[in-house]
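Of the protein chains in this complex, one is absent; all others appear in place.
A and B label the chains in the order they appear, each numbered from 1.
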Amino acid sequence: MPSSDRANPSRRAVFAVCLLAAVSGACASVQPWQRARLADPCMTFEANAALTAYASHWQESREGSSGGAGVQGGGCACK
Amino acid sequence: MKQKFRLLIFVLAALRLAAPPAFAAEKASRPSPAPDFSLKDAAGQVHTLAEFKGRVLVVDFWASWCGPCKTSFPALDALQEEFQGEGLQVLAINVDENAKDAHAFLAGRTPSLTVLFDSKGKSPLDFKVEGMPSSFLIDREGNLRFQHMGFNAKSKAEFRQQISLLLKEGSPHAQQ
Partner (left out) sequence: MPANSGSRSRLPFRLGLTAGALATGALFAMVFAPTFGRKSESEDINIFFHGFQDSRGVTVLSPTVDLTKDFTDRTSLKAKFGVDAISASSDSCARCHPDGIRSARAVASATLNRKYGDTTVGIGGEFSQENFYRATTLSTSVSRNLNKGNTTIAGGYAFSLNQPVLHPSEFTERQYAHDAYASVTQTLTKTTVVQVGVEVAQIRGYQTSPFLRAALNGVLVPGNSPDLRNRYTFSARIKQALPASTYLDIDYRRYHDSWQLDSNSFGIGLSRHFGDTIVASGAVRLYDQTGAYFYAPSYTGSPLYYTGDFRLFPFNSDLVTGRVVYTPKDGLFGMRPGSALTLQYERYWTTRSFDAAIFTGGITIPFGRKAP
């Protein structure tokens, strides 16, 4: 492993995300009519968005780190 | 070598993002025979595609957990009542894996449309269902003609227009 990787862990993270994006199609696919549990609001990452936004706000003003909340997707394939 | 591999992964990821949509068309472009099915209704009676030949069919795939289905189910039921006399048959195929959920949804309803049950999910696979709810309009000859995915404010008007069109085609009155 090149030393530049150790110096910059984010590179490995970017690589991991790209890898997942590239191979995502190869995953065994769940059919639209099999999403009974996945359609539950508890399975979406945006559930309780108002609470999540508030938590990020107060945590970022009291802790030294931030980020990771700007992501979305998942849930019910209902159109 | 490692750099090239990384570049390849990056390009693959970009390609996946830019890939053309898997499904976009609302209409079946060319008439093709609808897939056959053999499914039971609530009373246990088996129904197949062949027995509806000569009628215009709406085959709708729905599930109790699907949000838009709560709107599409009563809307399709109303269309069944409206066009019953002219030869329309709506088949609402329930795809809940747990039949209990379907019965909870149907409790207190007395639909005019026919509910069929496919907890194994064979018929949606044959119809290549891409999202919930999905509906297929089949003409009197048994050909797939129109396809709907999702259900919104405009959907019912589109259904009505397409159903009217198919009902006029080769109707018993027109032939004589």
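What we mean here is this: a contact is a pair of C-beta atoms (placed from the backbone, for glycine too) under 8 Å apart; a residue touches a chain by one contact, two chains touch by 3 or more.
The shown structure was predicted, so the numbers you read here are calculated from the model rather than taken from an experiment.
Undergrad: Touching the missing chain, which residues of chain A?
TA: Chain A touches the missing chain through residues 8-10, 13-14, 16-17, 20-21, 24-25, 27-32, 34-38, 40-43, 45, 48-51, 53-54, 58, 61-68, 70-78.
Undergrad: For chain B, which residues touch the unseen chain?
TA: 13, 16-17, 19, 21-22, 24, 67-68, 71, 75, 130-131, 151-157
The working rule: only the chains that are shown with their structure count from here on.
Undergrad: With chain centres defined as C-alpha means, what is the inter-centre distance between chain A and chain B in Å?
TA: Comparing mean C-alpha positions, chain B is 32 Å from chain A.
Undergrad: Write out the stretch or stretches of chain A touching chain B in their complex.
TA: Result: residues 2, 15, 17-19, 21-22, 24-25, 31-36, 39-40, 76-79 of chain A touch chain B.
Undergrad: Can you list the residues on chain B that touch chain A in the complex?
TA: Touch list, chain B to chain A: 2, 6, 9-10, 12-13, 16-17, 61, 63-68, 95-98, 101, 121, 124-125, 129-134, 149-151.
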